[in-house]
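Just below is one structure, and these are the notes that go with it.
Note that one protein chain of the assembly has been removed; the remaining protein chains are unaltered in position.
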Amino acid sequence: MGLLDDAFLKSLWVFHLATGSCNNCDIEALDCLTPRHDIERFGMLLTGSIKHADVLLVTGAVNRQCIPRIKNIYEQMPKPRLVAAIGECALSRGIFIHSYNCPMPLDHVIPVDVYIPGCPPKPEAIIAGLVKLIERRKTNKLTEKV
Amino acid sequence: MLQLLKDHFPQAIVSVHDRGPKRVYLEIDAGAITEVAGHVFKELGARFNTASAVDGRNRMEILYHFTLEDINLVLSFRVFLPKTALVIASLTSVFTAAEWIEREIHEMFGIHFVGHPQLERLLLPEDWPEKVYPLRKDYEEWDPDAVRDRGV
Partner (left out) sequence: MTRTIVPIGPYHPLQEEPEFFTLTVEGETVVDIDLKLGYNHRGIEKLSEGKVYDQAIFVVERVCGICSTSHPFAYTQALEDLASVEAPPRARFIRTIIAEGERIHSHLLWLGLAGHFLGYNTVFMWSWKLREEILDVMEILSGNRNNYAMFKVGGVRRDIQSEDIPEVLRKIDSIVPTLEKLRKAIMEDPVLHARTKGIGVLSREAAVDYCAVGPTARASGVARDIRKHCSYGAYEEISWQMIVAHNGDVFDKLLVRIKELFESINIIRACLSGLPDGEIDCRVTDIPPGEGIGHIEAPRGECFHYVRSDGTNRPVRHKIRAPTYMNLPTYKSTVVGETISDAAIILAAIDPCYCCTERIAVLDDKGQKLHSGKQLLDLSRQKTEQLRARFGV
């Protein structure tokens, strides 16, 4: 399985999903593609289709309307798949914890592999979080996480 | 300015609260809102800002805010509605800008706007129960699956 791991981790394609966010984390995630931080040199590309993605980047306090769509998208993602929660809202809904339209945090909807805190996390923090994810995968071997 | 309005609508204006040259609040009759709004929009050239609804203890109130930029004035017309009869004429016949805000007030507070072309949900999800109005003071959590603690 060593070859598969290596191939997988060398070039992770990310799919970005915003679920009721204020767009700050989304912009910082997109900033990673721009010339200053440029994650494309690491092989990470933003894809338009979930079927090509390896990592699902989720931002936003999970909105009631988005919950069925998040589950749908997660199911469509081909294995091996990883989920990264970016920003306070994706971790635990942050300041929107009492909102009537945000019933539960993200990890009650889909399993999350890496949590990147911040409001918004700087692009350096996002890159550091993804690197941690890669490191952990390397030491843990590629088993299907529950 | 105030004098002009007062002369134009002597019966409709109930009271005036003048907070200075920039902010004036006028309380008017609920029935007269279309006329007053029409006059302010067309003749005075004011721009409609938004409408805020407030849930009071015994009655609901809607404030319609208009801006007259050239003289730096925000005019707000206050209308009171009894909680038993939450019905008022829609302003969409005067300007199209009122469409969305009336839909939002309808789904958040339960006020019905007569004459609105499409009075349906704007912001709340489809599976939100009927007749539950979130911005009212007596709103309660209806969802048994909602997680409201931080799990600590």
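Order of writing sets the chain letters: A and B. Residues in each chain are counted from 1.
Just so we're on the same page, a contact is a pair of C-beta atoms (placed from the backbone, for glycine too) under 8 Å apart; a residue touches a chain by one contact, two chains touch by 3 or more.
Keep in mind the model is a prediction, meaning the values are calculated, not measured.
Which of A:Leu4, A:Leu30 or A:Val131 touches the hidden chain is settled by the complete complex: it is A:Leu30. Of the residues in subunit A, those that touch the hidden partner chain are 15-31, 34-36, 46, 48-49, 60-61, 63, 65-66, 69, 94-96, 98-102, 119-120, 122.
Interface residues of subunit B with the unshown chain, by the touch rule above, are 19, 22-23, 25, 47-50, 52, 54-55, 63, 65, 67, 69-70, 72, 74, 76, 95-97, 99-101, 121-125, 134-135, 139.
Note that in this section only the chains that are shown with their structure count from here on.
Chain centres here are Cα means. That of subunit A falls 40 Å from that of subunit B. Those residues of subunit B that touch subunit A in the shared complex are 124-128, 134, 139, 141, 143, 145-148, 150-151. Residues of subunit A touching subunit B in their complex: 63-65, 92, 97-98, 100-101, 103-105, 108.
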